[in-house]
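Dropping the structure in here first, questions after.
Only one protein chain is missing from this complex, and each of the others stays in its spot.
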Amino acid sequence: MLQISMSGICGTDKHTFRGEVMQYAGTPHERQIEYPLICGHENVGQIAAIGGEVLDSEGQPLAVGDRIVPAANVNCGQCWYCRTGQPYYMCERLEDYGNSLTCARPPYLFGGWSEYMYLLPGTRLFRVPDALPDHVAVLTEPMAVTHGFDRARRLSETFGEAVVVYGIGPLGMCHLIKARLMGAGALIAIDRLPSRLRRSEEFGATLTLSAAELEAEELVARVREATAGRGADIVLDCSGAPETFVNSLHMVRVGGTVVEAGAFVDMGRVAINPTADICTKNVNVLGIGGETAQAYRPAMRLLERNLRTLPLDALVSHRMPLEQAEPALELAQRDEAMKVVLTPTD
Amino acid sequence: MLQISMSGICGTDKHTFRGEVMQYAGTPHERQIEYPLICGHENVGQIAAIGGEVLDSEGQPLAVGDRIVPAANVNCGQCWYCRTGQPYYMCERLEDYGNSLTCARPPYLFGGWSEYMYLLPGTRLFRVPDALPDHVAVLTEPMAVTHGFDRARRLSETFGEAVVVYGIGPLGMCHLIKARLMGAGALIAIDRLPSRLRRSEEFGATLTLSAAELEAEELVARVREATAGRGADIVLDCSGAPETFVNSLHMVRVGGTVVEAGAFVDMGRVAINPTADICTKNVNVLGIGGETAQAYRPAMRLLERNLRTLPLDALVSHRMPLEQAEPALELAQRDEAMKVVLTPTD
Amino acid sequence: MLQISMSGICGTDKHTFRGEVMQYAGTPHERQIEYPLICGHENVGQIAAIGGEVLDSEGQPLAVGDRIVPAANVNCGQCWYCRTGQPYYMCERLEDYGNSLTCARPPYLFGGWSEYMYLLPGTRLFRVPDALPDHVAVLTEPMAVTHGFDRARRLSETFGEAVVVYGIGPLGMCHLIKARLMGAGALIAIDRLPSRLRRSEEFGATLTLSAAELEAEELVARVREATAGRGADIVLDCSGAPETFVNSLHMVRVGGTVVEAGAFVDMGRVAINPTADICTKNVNVLGIGGETAQAYRPAMRLLERNLRTLPLDALVSHRMPLEQAEPALELAQRDEAMKVVLTPTD
Partner (left out) sequence: MLQISMSGICGTDKHTFRGEVMQYAGTPHERQIEYPLICGHENVGQIAAIGGEVLDSEGQPLAVGDRIVPAANVNCGQCWYCRTGQPYYMCERLEDYGNSLTCARPPYLFGGWSEYMYLLPGTRLFRVPDALPDHVAVLTEPMAVTHGFDRARRLSETFGEAVVVYGIGPLGMCHLIKARLMGAGALIAIDRLPSRLRRSEEFGATLTLSAAELEAEELVARVREATAGRGADIVLDCSGAPETFVNSLHMVRVGGTVVEAGAFVDMGRVAINPTADICTKNVNVLGIGGETAQAYRPAMRLLERNLRTLPLDALVSHRMPLEQAEPALELAQRDEAMKVVLTPTD
C-alpha cells in the first residue's frame, strides 16, 4: 500500500477521463475498460503498509516509509510476449494502473489520484534516492519513455548530430533533456507556444521554431538549413497529433529515424507517401507507445544526476490538491502548463 | 570493360524508360536524369579489358576473362554520408549504373543493356564462383536488397516466428527465399497471381493468400488466424504499391516490423493511422531503398549454396536478346513473367 | 509429468557424475549441489499427466500425449537479473534440471535419465512438430546454445565470411550446422579425430584441419592461408579445453570475434596476451555458457526445416537403455561417439 505524494497528469488521462479508450480490435490485446476507475500512473509515494518480503528493483528488501516510484504496468509473465522476452509493455494481459485496473476489482485502489494506492504483487518498485525530490521523481515514468531515443541512435548509425523534438509538452521536454545529455549536436525544438520554446532553450535547444508562425514547408526548410541541407538524423515526434508525422518524414534526413512517441489514443488518419518518404529515403520509423521496465532506473538516475546542471525544478508547473482533479485536467491542456501534478496527501 | 552475359530488368527500369524519375527535391540528394541513357544495373559478365591492377571484393587481383557481378552503385567517399560510414547507397553524389550515369558522359557505356559496359574506378566487383551459373548470379543484386530482413529480425527481437511477404515479384521472391533460409516459422505469401502463389509454395511458403480473391480485411484476418491471433512478426512489403503499406501495418503484430522494400519511384499517398497503427502498437517501419555494398557477397553465397536445395533455375523466366529490350520491358510487367533478363552477347 | 523418450548426455554430465561442480564463489550465483540427483537436461518426451492449464511456448494449451522438449532451466522472475530482462540463464536462483534440482526436493524426479520427470511450474515447454523425430528433437537444447553465433555476427559487422569451428563434438557440430545454414563462406573445422573431420565435411565444412597432425602454429597458418592472410571473422571455440582459447585468439582476424561456448566447469588457466591479442587487434570475446529461452524455438525449427537437406539422422550415434547409463557416459567420451542418448522407456 502506497501513500501517494504526487501523481502526474498525462495526456492519456484526459482521454481516459472522457471515456475514449484505445482498443486493439481483433487481436489478443483487445480490451474494454470498465468504469469507474481511479486515474494516475505517474506516481511517487511512501510505503504505508507491506505484506511479506517485497524487493525493490535492485533486489533489496523494502520497508514501510521507503519512498518509491512504482512501475505503471504489470505484465503476466505467461503470454507469448512475456515468454519471448518482449518489453513488458507488450504483454497480452497487461494490467496498467489508472487504466485497465479499475474499481471493478478489489481492493479497488489502483490509481495514483488517491490518498492510498494498492500495488499488485509483481509490480516493479524503484527506490527514490534521498537527493531526488518528489516533484522531480514524479517525472521518472515519462522520462523512461525516452528509451526510444536510444533505439533511434542505434538505427541511424550516428551519434545523433542533429535532433528535432516536435512538440514540447512534458514528454517532448523529457526527450529534449535526454537528447541534450546524450550529446546531440543541433537540437531543434518545435512547438506552437512561445513559452515552451523559451523553456526549450533553458534546457539546451540550439534552435527553436514556432509552429504557430511557420508553415509546415517552412519548418522543413529551416530544419534543413540548420543541418547542411540534409535534414535531421532523428526526429522525436511528441506532438500527440497525427499531422506532425507527415512533416517529420520530410524533416528527417535520408537514412534517419522518426520516433512516434507516447500517443496512446486513436487520433485518426493522415496521408503519407510510403515510397518517396520512407522506402526510397531509407527512413526508419519507431513506434514507442510507452516506457520499458528497464528504462525506469536509468531515467531516475539521469534526473538525480542533473539536479544542479538543469532547471528540473521548473518542469512541474502546477501542484493541485486531489479535490481539484477535474480543473487540474483542464489546466494540463492549457498553454501556461508544463507538467501538472496532484498532491493527494498534502 | 565488362562483356555483359545477362542484365536483369528491374521494376525501376520501366519508370526510367518512361522518364519518371525519382527526385529528393530540396536536399543534397536531389537529381535530374539526363537522357539518353543505357539501362541495366543487375549485371553479370566477363572482364573484356582491364586498366592497371583492379581488385575484387576480397582484395584479390582480377584478370581478363574473370566472371563478375559489379555493384550497381558507386559512392564518392567524400560526402557527409560516406565520411560517417553510412551505407554506400546514401552517398550524396551517388553514381548508379543505368540511371544517373547517362550517355552524357564519356565513355558513355554505363548500363548493362549493352554488349559492353564500362566500370568506373571504385566500383565494387564481386567474383562469381564457378558453380554459380549466369542466370542465378544475375539475381545477386535483388537478393542483396534483402539485408532489410536481417535488420528487421534484430528490431523485432525475435528470430522471426511468422513472416509475411507481400507481393511476390522477383524482389518478393528473393525476400521469401531469404526468410525461408534464415529460419522463418509461418511463411505467408500474398499476391494477386495464382502462378506466383504456386511458385511461392515451391520455395517454402507455408500459407498463400490471394489478394485477388480476398478483401484487405480478410487478408489481415487470415494472417492473424495463422499466428495465434497476434499478427506477423515481420511483414516484407515488396509490392511496389503504396496501398499495401496500410494493410501491412494491420497485419504486423504489436512490436513487429514492416519493411518497405525496393520501391524507388514516387507512387503517391495513402492514408494511415500513426497513433493507432504505429505508436500504440510499438511497430517499427524500415525503408529499404536498395542493397548495401556489404550485402552482395552474402547474397551471392546464399544463391550458390542453395543451387541444389531450391529451384533457383526457375527464377529467370525469360531470356531475350538485346534488340528486344522494349518487348522485354513489357513482358516483365505481365503475369507469366518472373525475372526477365537480356542476353546481349548470346 | 513427462514420460521421457530420449535424454542426451552432455559434456557437463560427466563432471556432475564425478562430483566436479561449478561454483561462482563469493557471488549471489554461488552454489553447492547436493547428491543424489538425476542427470539429464537435454530431454524429449510425452506428457503423461498434467495439473491445470499449462501453455506451450506459443501460448497454446498442452494436453496429455503431446510431445515436448522442456527448457533445461527455470528462472525465478524476481532477482535483479530476471527483473532487468537478462537471459534466463543468468538468474541468481536458477533451477536447472539434472543439476541444482536434486533428489533432496520432492517429488524428486528432476532429471531426464529417468522414466518419468517432473516439470516445475514456469518451465518453458516447446511442442515438437510431428515431422521432427525424437532423435533429432533431442538436439534442440545444444542447438539452442548456438545463439552465440548470431551475437558474434553482429559484433564482427560482417555476415561471417570465414568461420572456424574448433572442436567438433556434438556442440561443435551444432555450431557448424548453424554457421553453414546462416551463410558462412569458408567454414573450417578443427578436431583431433579423423571421423569427426569427415563428418564435418558431410555437414558443409569447406576445409578440415587435424589438431592431431598439425601444431598450433600450423593450424593458425592454415586458417590464415584460407582467408587471404587475415584470419577468420568468427572462431567458435567448442573444445571445452582452455588451451584452444589461446589459439583461437591467434586464428581470428583483426576485429573478429571468438565465441567460448558451452563449457560449464573450471578447466584451469592458460596464458594469453591481452594487449597484443585482444586490445590492439580489436578482438571481441563472447562467453556463452548455455542456451537462452528464446533460442529453443528457432533451434527446433532449424532442425525440422533441414531434415531432408542435412544428414541430421546421423548426429545421435548411440542409443542406450537407462540401466546402461554409466557405460553410456564412458562411451560419450570416446572417439566413435557423436551424441549418445538414453532411451528410458524403450
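Order as written gives the chain letters A, B and C; numbering starts at 1 within each chain.
Throughout what follows, contacts are C-beta pairs under 8 Å (C-beta built on N, C-alpha and C of every residue); 3 or more make two chains touch, one makes a residue touch a chain.
Not measured: the values here are computed from a predicted model.
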Fill in: Touching the absent chain when the full complex is considered, from C:280, C:309 or C:324
C:280
Worksheet item: Which one, C:77, C:129, C:204 or C:289, makes contact with the chain that was left out?
Response: C:289
Discussion item. Touching the hidden chain in the complete assembly: which of B:294, B:317 or B:343 does that?
Written reply: B:294
Worksheet, complete the sentence: For chain C, residues touching the missing partner are 22, 24, 26-29, 80-81, 84-87, 89-90, 155, 157-158, 220-221, 224, 228-231, 240, 242, 245, 253-255, 260-276, 278-289
Fill in: chain A residues that touch the omitted chain in the full complex
58-60, 154, 158-159, 161, 180-183, 185, 228, 294, 297-298, 301-302, 305, 309
Worksheet item: Touching the missing chain, which residues of chain B?
Response: 55, 57-59, 77-80, 83-85, 92, 124, 293-294
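By definition in this document, only the chains that are shown with their structure count from here on.
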Worksheet item: Using each chain's Cα centroid, which is most distant from the centroid of chain C?
Response: A
Worksheet item: Which chains are joined by the largest number of contacting C-beta pairs?
Response: A-B
Item to complete: Measure off the straight-line distance from the CA centroid of chain A to the CA centroid of chain B, and report it in whole Å.
Response: 38
Worksheet, complete the sentence: Where chain B touches two or more other chains at once, the residues are 158, 228
